[in-house]
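Before I ask anything, let me first share the structure, which is written out below as structure tokens.
Heads up, one of the protein chains got dropped from this complex, but the rest are sitting where they should.
Up next, chain A:
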Amino acid sequence: MPLLLLLAGLAVMAVLPLAVPWLQFTLTIALAKGLAALGVAVLLRAGLISIGHAMFFAIGAYATAFLMRDLAVTDFATLIVASTLISALSGLLFGAFLVRYRAIFFAMLNLAVSMVLFSLLAKLYGVTGGTDGIRVATPSVFGMALARPVFADVLYYGGLLLAGLVGFAVHRYLKSPLGAALSAIHTNEVRLEYLGVSAWSVLLVAYTLSATLAGLGGAIAAMAIGHVVPEFAFWTESGHIVLVAVLGGIGGVVGPFAGSIFLEVVQTLAVGFAADAWNLIIGLALIGVIFFLPRGLYGLMETRRRTSP
């Protein structure tokens, strides 16, 4: 059933920009942040909250910018693959140290590392462009130079396809023995160790996966926006990603995407119609979800499935 939900969601997402063209950019960013939120949701399965995951979003985004600027890589697919791999390696490296910690220590250490990265991105002007950031030109697609609006279509539908494939893979992972072991860390890590399973290894896989997802999201965002800035790694962005995951719900892979789309659309509408009060509107929306949908928007879908004949 979650797969049907994923397919239905993808179908709606595919036709939505055709009906409301101005939504395409918003939805592209929602997909990018949804991927990062899915990464956070993976870790939430183990009961771990990362308040620093924007660093991997930023690593993916900056990897794209560096590859284009310094190595003259312009191909869309190469950029996506390489940026995602760089994020995965970063996740493996930081994760080897960070997954030793639990609860507030894990959350705060992630925050600390992300703020170090933010500072480096902001201060190393000669390398990172400092607070001005780096411009990301329009990539080519299989050797073809495309006009910006055409590339935006390719990025959106390519991103949608990637989100579908990644969502399916993560769904399989969460249902696998390795995914079950990840959830088991949340409930009884001692028993898991007594089953001969290394909780550290299980978490390292999850952390690397979550960094990979965030990095993929960052690469898509960099290409969509055409510019990367240190704020991508700022702690408020990390908070935003956690917010998206909680809002959407961690019960299934569709949840973080639903949360991301909801938040981006509400934010866009709120900025347009109530520029001074959009934070208030988002805060109220979040309070509403926490009070009435403790399992997030995905919980609402689950309830509907259970009550439908």
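Following the convention adopted for this analysis, contacts are C-beta pairs under 8 Å (C-beta built on N, C-alpha and C of every residue); 3 or more make two chains touch, one makes a residue touch a chain; residues count from 1.
Just so we're on the same page, contacts and distances are computed from a predicted model.
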Worksheet, complete the sentence: From "General secretion pathway protein GspM", "succinate dehydrogenase", "ABC transporter ATP-binding protein" or "Cation:proton antiporter", the UniProt protein name for the chain not displayed is "ABC transporter ATP-binding protein"
Response to the item:
Of A:141, A:178 or A:300, the residue that touches the missing chain is A:178
Worksheet item: Hey, which of A:134, A:166 or A:202 is the one touching the hidden chain?
Response: A:202
Worksheet, complete the sentence: In the full complex, chain A touches the hidden chain through residues 169, 172-173, 175-181, 183-184, 186-188, 190-198, 202, 205
